[in-house]
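The complex is shown incomplete by one protein chain, all other protein chains being positioned as in the whole.
Up next, chain A:
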Amino acid sequence: MALFNALLELADDHLVLGHRLSEWCGHAPMLEEDLAMPNMALDLIGTARVLYDHAGKVEGQGRDEDALAYLRGEREYRNCLLVERENGDFAVTMLRQLYFAAFMEPYWQAGLDSSDEVIKGVAGKAVKEMAYHIRHAGEWVIRLGDGTEESAARMRDAVEELHCFTEELFEEGAAEGVDALPSRAAIRPIWQATIVRIFAEAGLSMPEAVYPQTGGRSGQHNEVLGHMLAEMQSLHRAHPGAVW
């Protein structure tokens, strides 16, 4: 059961962030980004699907990826709070992406040695995709942070808004004691180094003391997740079992 819960946390992180990114489709400031964000969303949702499928099999109750994605309520979601944050402006979206990818890339790097074949397979794919996400989001954080007065101010606001949600990334959560999954706490120094390096180039400073916001791993979410799930799940719930 610990493995099932840990897989759910991981899958929920990917699905929720993937859905958030997909909300930009058709709204991005330029065509390039309108292509980029759904592409990255697909990476995340694709990873979530494999993890849900695996979790369903581990649970053994006959729940498939759709049941896990569409038929759980907000309190049953186990994603960290960072990924459910609303898109805000482009600075917020890019910083959220950088924070997450800078965590997941070393996480999957560690996952390459997992004893679990599915995790190992996912890691092999995702580690390269996350490296791409870091580059993409990192370039934007630098461009905006080191850009105009306006863009730099927005980037600083984004740091102020999101930094308090990063602490939760390093909570072991349900993965505590699950050997098949990498330790989240161990990722901290690598994540920190990536962020410090990019912030230095962007002319941003790391916030000193922030009050960490947590609770996602135990199902205590911000109101925004409920709104997101309502939209994401409504079709599936209105037409249960529908096929195209």
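The working rule: contacts are C-beta pairs under 8 Å (C-beta built on N, C-alpha and C of every residue); 3 or more make two chains touch, one makes a residue touch a chain; residues count from 1.
Note that in this section contacts and distances are computed from a predicted model.
**Student:** UniProt name of the unshown chain, from "Putative 1,2-phenylacetyl-CoA epoxidase, subunit D", "Nitrate reductase gamma subunit", "D-methionine transport system permease protein" or "Cytochrome c oxidase subunit 1"?
**Tutor:** "Putative 1,2-phenylacetyl-CoA epoxidase, subunit D"
**Student:** Pick out which of A:Lys57, A:Arg72, A:Lys125 or A:Arg143 touches the chain that's been left out of the picture.
**Tutor:** Answering carefully, the residue with contact to the hidden chain is A:Lys125.
**Student:** Of A:Ala41, A:Leu68, A:Leu82 or A:Leu144, which sits in contact with the chain we cannot see?
**Tutor:** With A:Ala41, A:Leu68, A:Leu82 or A:Leu144 as choices, the missing chain is touched by A:Ala41.
**Student:** At which residues does chain A meet the chain that is not included here?
**Tutor:** Residues 18, 32, 35-36, 39-47, 50, 117-118, 120-122, 124-126, 128-129, 131-132, 135-136 of chain A touch the chain absent from view.
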